[in-house]
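Accompanying notes for the structure given below.
A single protein chain has been removed from this complex, and every other one stays in its place.
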Amino acid sequence: MAYVLKRLAAAALVVFGTVTLVFLILYALPGDPASLIAGDDAPPAVIARIRIQLGADQPLWAQYLYYLHGLVTGDLGRSFLTGEPVFGRLAAQLPATLELTFLSAGVAIVLGVLLGVLSAVHRGDWIDNLIQTITMTFTSMPEFWRGILLILIFSVWLHWLPAIGNGDLAQLVLPVACMGVGHAGVLTRTVRNNVLEVIEEPFVATLRGKGLLEGAILYRHVLRSALIPVITTFGMLVSQMLGGVVVIETLFARQGLGRIIAESVGSKDIPMIQGAVLFAALLSVTITVLVDLSYRWIDPRITL
Amino acid sequence: MTLHAQQAPSRAWFVHQEAEAAKQPKPRLQWRVDPFMIVAGLIATAALLWALAPGWFAPFAPTDMDPQAILQAPSHTHLLGSDHMGRDVFSLIIYGARQSMMVGVGSAVISLLIGGFIGLVAGYLGGAVDLVTMRLIDIWLSVPSTLLVIIIATALRPNLGNVILTIGLVFAPHVARVMRSLVLSIKSRPFVEASRAIGSSHLSIILRHILPHTLSQVLVTLTLQVAFGMLMGAMMSFIGLGVVQDRPDWGFLLNQGRSYLTTAWWFATFPGLAITLLVISLNTLGEALRRRLDPRGKAA
Amino acid sequence: MTDLLAIKSLSVAFSARTGPMQVLDAVDLKIAAGETVCLVGESGSGKTATAMSVMRLIDFKGGAITDGAVQFDRHNLAALSQREMSVLRGRRIGLVFQEPMTALDPLFTVGQQIAEVLIRHRKLSRAASRKAAISLLDRVRIPDPEQRIDQFPHQLSGGMRQRVMVAIALACEPKLLIADEPTTALDVTIQAQILQLLKDIQAETGMAMLLITHDLGVAATMADRVVVMYAGRIVENAPAATLFARPAHPYTRGLLRSVVTKGLARNERLYSIEGSIPDLADPPSGCRFHARCPRAGLQCRVAQPPLELQGKSLVACWRPHEEPFTQAALTGRVISVAEPVRPSDDAALARVVALKKHYPLGRAWLGSRSVVRAVDGVSLEIRRGETLGIIGESGSGKSTLGRLLLHLERPTSGHVEFDGQNLSDHDTRSLRAARRHMQMIFQDPYGSIDPRWSIGDTIAEPLTVHAKLTGDERRQRVRELLDQVGLDPNWATRHPHNLSGGQRQRVAIARAIALNPRLIVADEAVSALDVSVRAQVINLLQDIKARLGLTYLFIGHELNLVRHISDRVGVMYLGRLVEIGPADAVLRRPVHPYTKALVAAIPEPDPARRASMAALDGEIPALIAQFQGCRFQNRCPAASALCREAEPELTALTGGRAVACHHPV
Partner (left out) sequence: GLQRTKAGGGARDELVVAYDGTSSSRFGLDPHNSGFAPLNRVMRSIYDNLTVLLPDQSVGPWLAESWEVSPDRTRYDFKLRHGVKFHDGTVFDAAALKANFDRLVGPNTVLYSRRSLGPYLSSEVIAADRLRVTLKRPFTPFLRNLSMTKLSIVSPTAVKKGGKLYAQKPVGTGPFRFIGVTPGAEIRLERNPDYRWAPSTAAHAGPAKLQKLTFKNVPEESTRVAVLRSGQAHVADLIPPQDLLGLKKDPAIRVLEKELLNTNYSLALNATRAPWNDPDIRLAVKLSLDINTIVRVVYLGTLPRAWSALSPSMFGSAEKILTDSWTYDLARAKEILTQKGWVPGPDGIRIKDGKRLTIDFLDAQGNREKRLDVVQFARRQLAASGIDLTVDSVSTGIWMNRIRSGDYDMTGGASFDSDPDILRSFYSPAARSAFASMRVVDPQLIAWLDAAAEEGDEAKRAEFYHQVQRRIDQQVYAIPIYVLIYNLATASQVKGVTLDAHGFPEFHGAWLEAA
C-alpha cells in the first residue's frame, strides 16, 4: 500500500511537471491567439479586448498561476476557436481514442506473445525467420503507409471492411489492425528474446532437472519471467499509441484526441492543445503506474 | 536479448537497452554471419553511397521535370516510373537518401549528444542530481513522443534543421536513460573502483574508463536512432510538418505518392520500400553490431 | 555391490565457433547404490559437463554426447529421448546445483516449486502436494515450514535456498542424487550444515550420491570414492582413504599439496602446480597433464595413459607415485620464504577508530529509514610491516572495512588515521594524493582490470596519475613491475582477455605496487582462483611484501589461508570485530565461540579426521535490525541472559589478543 502511495505521489509529480512543460512550450508557440479568436476583420481594439479576456497581456507567471488554478478547479478553459469547454470536448472524444488504443494494445500483446513464443521455440529455423521478417517489415513501415495499404486491400479491393468511421466494431478493425499489428512486431521480438534469455537461466535447468515437461517449463515458468520486460515494452507502446492516434485517426477519418491535437496545433487553439496533451500525458502516466504496479504482482522481489 | 526495430517514434526499444545496459557480464553470443545481415549491409551501404554521391548513381537530376512523362509506369527510361511532376522516381529516391539520412543521422547525433551527456552526468554523479534529472526525464517522457514532436515542430518552423532538432530533442531523454543505466552498471564494475582507489580524478575515470565502455552501445543506439529518426520524419511529412524542397526525403515522397496508390502505385511504393528496407537493415545491423562489439564478450 | 550408475567411455562435445570442442573424453565412472562419489578437479575440467550429461541436460546447452553409454538401472540414458528422460529426472535422479541464488524460479513460492515435482511424478493433488512439501521442508530442517512454504526464494537466505533445492531433489526419493558444487557459494558454517544434512539424508534413504566439488576438504569429508578430473579426462579414481593417503597421479598429489592445511607452518612457501589448465579447444597430446608434470617423460608427451587399476586406485598415468603421501613429506619440500619483517609493536601505520558505515536501504523517501549496518563500531590498528587478516562470514562487513580504510567511502561515523593523519580531514585533492600510499587488490581478477586497456596501460595508470614520468620511464617501470610479478615484460601491449585468472591477478598486483605503496588491502584477492593458481599468487604476495616492506590488510574467508599469510587475524561478525590477535593463537586456540565454530567448520583434506560438521546452527541474522545484546546470541551455544542484554566490548586478553565476548572459552 505504501508502495502504491509512493508510486502515485511520484506520478502526481510527473503530471505536475508535464503540465508546466506543456504550458511553457505552448507559451512559446508563435502566433497571436487573440487575433485568431477575433476573426478576420476584427479591429485592433477588439483584438486587444480579447487579449485581455484571455489574460494574454499578463506576465508569464500570472498566466501560469491562472492556468494552474483552472486545472485545480477542473476547468481546462474554453476553446479559442469554438468557445466550447475544453474538458467536455475532450471527454467526449476520449472514449473513441481509448477504444482504438486499448484494442490495438490488446491485439499487439496477444499477437506479440503468441508469435514471440512460437519464434523462440523455433529459434533459428524457417518459422522463426518468417515471423521475424514479417513482423520486422510491418514495424518498419511508416504507419500511414501501412494504413493506406490496409484500406486499399481490405476495403477497396476485397470489400471486406469499412475504411472509416467511429461506429460499429467493423469500423475499428482496420485502424486497430494498422496500429496493433505494427506494434505487435516490437512485442514479438521482445517476447522472443526474453524467452530465449530466460531459458538460459540456471533455474530453468533446475526445472528440467525436476523432470518437468518442456511445455510446462515454457508456459508456466519461462514466459512468466520473460513477461516483465515485455510489460515495460507494452506500457511504452500504449503510450506511444496515444501519440500514434494523430496519424491513425486522420487516416481512418475517426474522431478522437489525435484529431483534436492535429487540428488545434494548426490553429493555435492553446487551451485545446493543453487539454489534449494533458489527457494524453495523464493516460500515459496512468499506464506507467499500472505497469509498475503489475511488476509487483508478477515479480514478488520488486520493492521500491 | 536483442534490440529491434520499432515503429517510429518508438520507446520500447529503449527500455531494452536500459535493461541490457544494467545487465551483468555474460559470455558472448556467437558471431554468425547470416544472409539477412549481408543483405542488410548491402542495403545500408547502398543508401550511404547514394547519400554521399547521388550524382553518380541517379540517371536523372531530382529536379528534372518532364511534363511529357507524368506518372509513367516503370520502364527502361524510368526504372521505377515517374511521379506526378514527371520526375524520375528512381533518381528521387537516390537523391532523397541524403535527406533521409540527414534527418536520421542528424537527429540521432543530437539525441546522443544531449541525452548522452545528461545520462552520463546523472548516472555518474548519482544522488540528488540523478533523482532530479530522472524526474525531469520522466516528465518529458510522459508526453507521447509523437505529440511532443508535433508541438515542438509547430513552435519552431518546419525546415530541415528544425525537423532534425525536434526529433533529436524528443529522443534525447530516452538516450539519457539508456546512457544512465549503462554508466550505472559500468560505474559499479570493479575496475572503476580500482581506478578510484588509485586516485584517478572523476574526469579521467569518465573519459578513460566509462566512456569507452559505452561506445559500443552508443554505436548501436546511433544505428537504431537513425532508423527511428527516418520513420519519425516520414510521420512528420504526413502530418504536414515536412519540408518542401527539391530533393525531398523518402518520407516526403511516400507522403506525396500516397494518394496515387491506385493510379500510379510505383510513386509511393518505391519510396516506402526504401524507408522500410533501410529501417529493417539498420535494425538488423544495429543488433548485429551490438553483439559484435559487446565489451562484455571480451570481459567474460 | 551392483552399480546404480555406470558411465562408460563417455565423450561429450560442445559446438563452438571454431568447431566441436570435446570437453569430456572417454570418461568412465561407476556409482554403486548407497555410495558417495566425489568428482574433483579444477575449474573447466569437465565436472559439470559430466553431471549434465548424465541428466542429459547437456543437450540444452549446445552440447551432445558423441560416444559412450550412461547405464542407469535398466536404461541407457545416453540413448533416451528427452521425454523419456524427463520421467526419470526428478523422480529417480535428483539434482542440486551450485547457485542457490539463481537455481530457483524467483517468481514462484518455494512451496509451489516443491509441489510441482510431486504433482508431476507422484500425481499428487494440490492439497496433498502442499502437505508433502511442508514435510519435505521439515525434513531438510527448515524451521517453521508452514510459513516458509509460502515465501519466495528471495525471502530466504542462501543456506535455506539450498535446503529447498535439496528438498526438491529429494521429493521423489531418488536413487541417485547429483549435487554440483552444492556448497561452494555458501559460508563455511552453512556449508557444514548442508553437507551434514546430505549425509543424514543419505543415511536415511540409502541413496547414492555424485557430489561435485573443487574443495578437497569437502571430498575428504563426504566421499566413499574420489574421482579426479583433469581437462576432460579422469586421471584418478580411488576410495577416499586410499586417494588421500596414497595419491598416485602427480596431478592429484599436486592438488593435495596446494591445499593449505591446518598443519602448515606459517612461514612456509606454498606448493603450487606450475602453469595452467590447457584450452580444451586445443588439448595437448599424450597425457594432458604432461606440460605441468614434474615427472613427465617422452612417453607422457606422445601417448595417452589408460585408466588402469593400480592397487585400489584406477590411475591414468605412465609414471604414477607409489609412496604414501603425508603432510610431513609436503612440509619438507617447501622452500622457506625470506625472513618476514618483524612487526614492531607500537608503530601503527593505520588506525581505525570507532568506525561505522550504515547504508540506507532502498530509496528512503516517504517511508521508514532502515539501514544496513555494514560496519558498526570497529576499532583496530594495523602495524607497520604486518599482515592483518580479516575473516568472517559473508556480509560481516569485511569488504566495507577495507574500502573505508582507503576512504573509498566516507564513514558514517568514526575515522581512519593513516600515518597519523585523519583521512576525513583531507579534501578531495589531498586525499587523492594520499592514495598513492594505499592500494587495493580486488577479488575479481576479471572485473578489476579494464578489458579495453592493454596490460601496460593498466599497470601504468597509477604512474600516470601520481608520478610525473616521461613515456620511456613509465614504460621501463611497467617492464620492471611485470617482471616483479612474474609476467613476461613483453606482455605490456597485450590485452587481458587472453590472460588466465591468475595472470590477471598478477597484473592487478603489479598495478597495486607500482607506486611503492605502504599499505595494500587485498580483498579476497585469491578467492576466485583455483587451488593451484591460488598458491602461486599467495607466494607472490608474500615475496613482494618481504621485498618491499609492505603492510597488508588481507581479507579472506579461507581460514587456513588467512592464518598462513597473516601475522594477526581479526574476526568479524555482523559488522563488529569479535576477536583479534596473533594468527596462530586466534585460529588454533579461538576464544570466541564464533571463531571456534568457524575453525571447526573447515573440512580438512583428511578422511581420517572426519568430524561431525554442523558446528553451528542457525542463520546469520539480517543486518538491518537494531541489536540488543550480543549479535551472536542466537547461534551461540554458550549464550546467557547477559548476552541478551549487553553487547560485549572488545576486551584485551594476554598475548596481544582481544575478544568481545561475555563468556570466552
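A, B and C label the chains in the order they appear, each numbered from 1.
By definition in this document, a residue touches a chain if its C-beta (ideal position, glycine included) is under 8 Å from a C-beta of that chain, and two chains touch if they have at least 3 such contacts.
Nothing here was measured: the structure is a model prediction, and the numbers come from that model.
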Missing chain: touched chains present in the view: A, B
Option from A:142, A:256 or A:275 whose C-beta touches the chain left out: A:256
Contact partner of the left-out chain, one of A:163, A:195 or A:222: A:163
Selected from A:71, A:100, A:131 or A:151 as touching the chain missing from the view: A:151
Touch with the omitted chain, as defined above, among A:93, A:119, A:206 or A:233: A:93
Where the missing chain touches chain B, by residue: 63, 65, 67, 70-71, 84-86, 154, 157-159, 240-246, 256, 258-264
Where the missing chain touches chain A, by residue: 29-33, 35-36, 38-43, 46, 81-84, 89, 92-93, 148, 151-152, 155-156, 159-168, 170, 249-256, 259-260, 262-263, 265-268
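The working rule: only the chains that are shown with their structure count from here on.
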Topology of the chain contact graph, where touching chains are joined (line, ring, star, complete, other): complete
Most heavily contacting chain pair (counted by C-beta pairs in contact): A-B
Whole-Å gap between the CA centroids of chain A and chain B: 21
Geometric centre distance via CA averages, chain C-chain A, whole Å: 51
Residue list for chain B, restricted to those that touch at least two other chains: none
Touching residues (chain side chain C, partner chain B) in the complex: 17, 406, 408, 432-433, 435-436, 438-440, 442-444, 446-452, 461-462, 465-466, 495, 497, 508, 511
List of chain B residues in touch with chain A within their complex: 1-2, 4-16, 19, 36, 135-136, 138-140, 142-148, 150-152, 154-155, 227, 231, 234-235, 238-240, 251, 254-255, 258, 261-262, 268, 272, 275-277, 279-280, 283-284
Touching residues on chain A, where the partner in the complex is chain B: 10, 13-15, 17-18, 21-22, 25-26, 28-30, 129, 133, 136-137, 139-145, 148-149, 152, 156, 182-183, 185-187, 189-190, 193-194, 196-197, 229, 232-234, 236-237, 239-244, 246-247, 250, 261-262, 265-266, 273, 277, 280-281, 284-285, 288
